[in-house]
Structures are given as C-alpha cells and as structure tokens.
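What follows is a single structure, and I will ask about it in a moment.
Yeah, one chain of the complex is gone here, protein chain that is, but the others are all in their spots.
So, chain A:
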Amino acid sequence: MKVNFFVTCLCDTVKANVAKRTVALLEQLGCDVMFPEAQSCCGQPSVNSGYVESSKPAMKSFIRAFECNDYPIVTPAGSCAAMVKAYPEYLKNEPEWAKRAQAVADRLFELTQFVVRELGVVQLGAKLVGTAVYHPSCSLIRKLGVRDEPLSLLAEVEGLTLLPIENQETCCGFGGTFSVKMGEISGEMVKEKVRHMSEVTPDYLIGADISCLMNIGGRLHREGKVIKVMHIAEVLTSC
C-alpha cells in the first residue's frame, strides 16, 4: 500500500528520529512511504493565535502539496492531524477550496489510527521491558476521538506495563503558543503533570504527540528525572 507521510514541522526540524521510526514502522507494515516535498507546517502556531486569514495561503499550499496523488496521508502527531481536519471549516467561504480541503482531510490519519483502524493491525512484535505512563494528548482524545488505538497497540508490546496516573487525561500544558504566551500557567500545568507521573516512578513516558512529549520531557529534564521519553512510533519499533 502506498502512503504519503506528513512529517509535521517539529518532527522535521527537531525530532527527525521520531519521523524516521514512523517511516520504519509503516514500511515494516508493508507500506510504500512517499514524502511529498512541497509539504510545510499545518499552520497551528498562527491559526491558534488568531491569524486565520493570513494563514490561508499556507493552508492552500499544504492542500496542493498532498493533491499529488490519492493515497492515504499518515502523520505521527494528533494536533497537526486535527488542524488539517479543521481546514474545510476555515475555508468554508471559498467552496472550491473547502472541497479540496475536505478531500485531503478525509485521506489524513494519525499514525495509531491508521495502523489500528485502516490496516487492522495491533500486534507489531515490539518489545520494551519496563513500566510506562502513556499520556493521552488532548488532540488525540478530544479532537480526533483516538482513545483506544494507542492503548491497544501498547498492550501488545512485550514486557511493557502501563501505569495509570491521577488526572491522566488532563492537558500537559503545552497548547502551542500558549506555552510561551502564557508560560507561567503552562509551566504550572506541566509541573503538576510531572508530579503525578513521578508518583508512579515509571521507566518511560510514552505519547503520540511530539509537542506534549517535548513539554513534559523538558520538565522531566529540568527536575533531573530519569524517565525516558519515547514517541509511540519509537516504542512500536523497539525490539
């Protein structure tokens, strides 16, 4: 099966290794991974700050980039997937573009959603020994409704035990530009998240959104905690 890979700007510039592991995972599942080079950022930093109008040319550029074929689009980030899925609403005053946006949005899948729902696979033969806290990101559970998919994939990882924490589904405080614009509030939110995580002393923190992982990981690093931060693509390709 041919699939397009939407890397996201954070994975492209800062966490390329997560992107590489995602490609490896998709290839392991028999996908022929293509990377449309004209892709750019989904536009969240600008759109979520209110600059919707001036973000529209970039949205259209993104749509054009993925119109190069009809294959599914897979991305290792819930928030970026949710942003692209909101394009038709943002472009509703331009019916032609709204239609094109909808066609792209319909082909777009978050990684775990794609693996579990589209490919119908949960057993990937991965092995990771230890205990972990899984952070269900807001974008995944509340915007995309992807709650069970990551859990069913992680349940099949040999040697891995997931530990529940208090207020598990509470936001980690990232929120895109919120983390700098309202850094004090965001900081308090991530401190509480790390406190709840630390209470169960896991070996790993696992998530499916690199932005949340950077946020929580940044606090863990500041506190000198030895919890290793892993994207779910890295976990699922561990052996």
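Convention: a contact is a pair of C-beta atoms (placed from the backbone, for glycine too) under 8 Å apart; a residue touches a chain by one contact, two chains touch by 3 or more; residues count from 1.
Operating definition for what follows: contacts and distances are computed from a predicted model.
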Among "Glutamyl-tRNA(Gln) amidotransferase subunit A", "ABC transporter ATP-binding protein", "Lactate utilization protein B" or "cytochrome-c oxidase", UniProt-listed name of the chain not shown: "Lactate utilization protein B"
Residue of A:A155, A:V180 or A:V200 in touch with the missing chain, whole complex considered: A:V180
Residues belonging to chain A that touch the chain removed from view: 7, 9, 11-17, 19-21, 23-24, 27-28, 35, 37-41, 43, 45-46, 48-55, 57-58, 60-61, 65, 138, 142-143, 169-171, 173-176, 178-192, 214-215, 217-219, 221-222, 234, 237-238
